[in-house]
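Complex shown without one protein chain; remaining protein chains in place.
Labels run A, B, C, D and E following the written order; every chain starts at residue 1.
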Amino acid sequence: MSSLSHFDESGASRMVDVGAKPETERIARASAVVRMEPATLTLIRDKRMSKGDVLEIARIAGIMGAKKTPDLIPLCHPLALTSVKILFSFPTEDSVRIEAIAKVFARTGVEMEALTAVTVAALTVYDMCKAVDRAMVIESVRLEEKEGGKSGHFIRDPETSPN
Amino acid sequence: MSSLSHFDESGASRMVDVGAKPETERIARASAVVRMEPATLTLIRDKRMSKGDVLEIARIAGIMGAKKTPDLIPLCHPLALTSVKILFSFPTEDSVRIEAIAKVFARTGVEMEALTAVTVAALTVYDMCKAVDRAMVIESVRLEEKEGGKSGHFIRDPETSPN
Amino acid sequence: MSSLSHFDESGASRMVDVGAKPETERIARASAVVRMEPATLTLIRDKRMSKGDVLEIARIAGIMGAKKTPDLIPLCHPLALTSVKILFSFPTEDSVRIEAIAKVFARTGVEMEALTAVTVAALTVYDMCKAVDRAMVIESVRLEEKEGGKSGHFIRDPETSPN
Amino acid sequence: MSSLSHFDESGASRMVDVGAKPETERIARASAVVRMEPATLTLIRDKRMSKGDVLEIARIAGIMGAKKTPDLIPLCHPLALTSVKILFSFPTEDSVRIEAIAKVFARTGVEMEALTAVTVAALTVYDMCKAVDRAMVIESVRLEEKEGGKSGHFIRDPETSPN
Amino acid sequence: MSSLSHFDESGASRMVDVGAKPETERIARASAVVRMEPATLTLIRDKRMSKGDVLEIARIAGIMGAKKTPDLIPLCHPLALTSVKILFSFPTEDSVRIEAIAKVFARTGVEMEALTAVTVAALTVYDMCKAVDRAMVIESVRLEEKEGGKSGHFIRDPETSPN
Partner (left out) sequence: MSSLSHFDESGASRMVDVGAKPETERIARASAVVRMEPATLTLIRDKRMSKGDVLEIARIAGIMGAKKTPDLIPLCHPLALTSVKILFSFPTEDSVRIEAIAKVFARTGVEMEALTAVTVAALTVYDMCKAVDRAMVIESVRLEEKEGGKSGHFIRDPETSPN
């Protein structure tokens, strides 16, 4: 197993020098699942019942959160994101799945931006619904795919991954 | 099931008016688990091997993240936090558990601050270790306990909770 | 005419000392109007046509903007807002009126928070619709009402005000 | 009338993908007018009377505000601005006109940065003078000119524009 | 020598719990000196020569910087500052002295806010003048006085202090 690039020889943390890397298009896709009571999901999906659009607010929060990644994650590089998209789906009757796709034309990848987007969106869903379902759980925040850069194309393997 | 307090009668979202509530001490405790390869956990725990202290950096990120909660979660009130603590434990050979305790003396609770703290700490662990273990997953971000305020004392029930 | 309290005797700018004032509830109400082509307004109001909800996104931006007021306005005090609400109406076939109400329990007022809320909401409407109507104009950003604090209750007089 | 590019086919908001656009120089010019009592304008213009320089503080706030545009406007791309300038003029005895010119070398335009600059500068003028003239109004925030990018050169037409 | 309160028994860093402390008025005064070529100082002091007001811009930056203290210093508590003032003096022909006074009514002190204010003001002086005097040095950033809170009144002793 190789060592952690965020530490130098002496153990000092650092923002890794990416100056020698070429600028290429980088794409990352991440996901999160919010598990909740079926009644909570019904409330979210039926905008007449909830009176407002929880997921649209979560989406805006996630997109804005992606832009805050370098403020939140200490050793992340500031990046001029070219695109952020967030999609919602309902794999079961008691869960919302959030997927974010982030893109940039840069010297380093956008995994953290995609992961931050889904996480902030998921926290916002929690915040909007906590008054009716305090026990909601954000499950399985993970990178799904990554493209661009010398580490090549990564797609999560649903079989061998522990999750 | 009651309705969502973040929407008014007409469906407009709002920062809920807490002006009439008394200032009391509010405490919230949240947790997250980061699942990883056992070799990654060994690397994190053996600072000679990793050369640096991943968890201390994640802790700082989590504490700073808690302070950014009102910037991230659209309808959260700005709060003058009086305390944030973050603890790490290793429940299995392939996971780090992160727990945050946030306190405030305010008119509203600090659940979102505690949840944001564990989430940002978990994302930072991911960022620091992603070069050696891209498939890590943040699992089970959830509120553990909440005290203060009229909704009373909440402690997660490990039996009845879906997670 | 009295002098500007943001400058001291020597002309130096300062964050005015409000430490001796009592904490009281402060309320401010501000408004803005965005003038546009009637077809643009139709697009905004008919969510099937626009496919999304421009005003809900503007509302979220305005509420988050209110929280950023001390970051934007150099001499504003940081305040722990207790409430922010944003309302939209359509006084004519070519305009959206935005009204924000901000509240706080503090030693100074929240006019700037209410004004920042309507301004950021208006800029967001512009951003969302600029591809179809570049010539939109934000008109008449102004304080409507202010309560709490020793300067007493202010309500804009539609007759004598120059606007 | 074309549709709103900030929504996708399903109505989801998004940060529009600009990755395929070429990097070119983009310029935008925006303006705002702050209407006030003539005595307030006299106070602003006569620095001996006001004891300090309201407009210089507003200028700094506007330049810093331009840098915060992606934090404020939900779907704006983060941009590495190459220039921001803010100019003041006095078209009448009761108004200050604020003009901002923003530039960038990027894949998308800087209208929102120029508009945010004039808006934050105008709000700062209001804040500095509100103790003597609470009824001031920010009027007519608008894009004046835009260059660069495939939509071509836009200059506001004073005749046909509704404002 | 007592231990560092920012670490707990196990060595974990934390935002110290100040919830049990009473809210009292806290004041802190800090200073910094920027050493430069005498010609640079002449340029700063003669606004006709410099064409603009370097120190007023530095002052605004320092006041805004004080408000950003909890974003910058990891374990600082967010505080609702009630006052920030910044003063300049010219103790020698080659130096500007910057002094900041910060106040708050809170459960913890404002030393870091006062120190951040002078530091950001000093960095801004450097930025404004670096094109003509790259070798400027910020010297002697230090706490001058502190009042309020159980640690009592601190005034720097010019004799026994190492600086």
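In this text, contacts are C-beta pairs under 8 Å (C-beta built on N, C-alpha and C of every residue); 3 or more make two chains touch, one makes a residue touch a chain.
None of these values were measured; they are calculated from a predicted model.
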{"item": "Where the missing chain makes contact, among the chains that are shown", "value": "A, B, D, E"}
{"item": "Touching the absent chain when the full complex is considered, from B:L4, B:L41 or B:M64", "value": "B:M64"}
{"item": "Among A:S13, A:T40, A:S83 or A:S140, the residue in touch with the chain that has been omitted", "value": "A:S13"}
{"item": "Where the missing chain touches subunit B, by residue", "value": "52-53, 56-57, 60-61, 64"}
{"item": "Residues from subunit A at the interface with the omitted partner, ascending", "value": "8, 12-19, 70-71, 74-75, 77-80, 106-107"}
{"item": "Contact footprint on subunit D, counting only the chain that is left out", "value": "25, 56, 59-60, 63-64, 66-68, 78-87, 103-105"}
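As a working rule, only the chains that are shown with their structure count from here on.
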{"item": "Separation of subunit E from subunit A in steps, with touching chains one step apart", "value": "2"}
{"item": "Matching chain pair for C-D (criterion: over half of the contact pairs shared, by residue number), options A-D, B-E or A-B", "value": "A-B"}
{"item": "Shared interface positions of subunit E, touching two or more other chains", "value": "56, 60, 64, 78-80"}
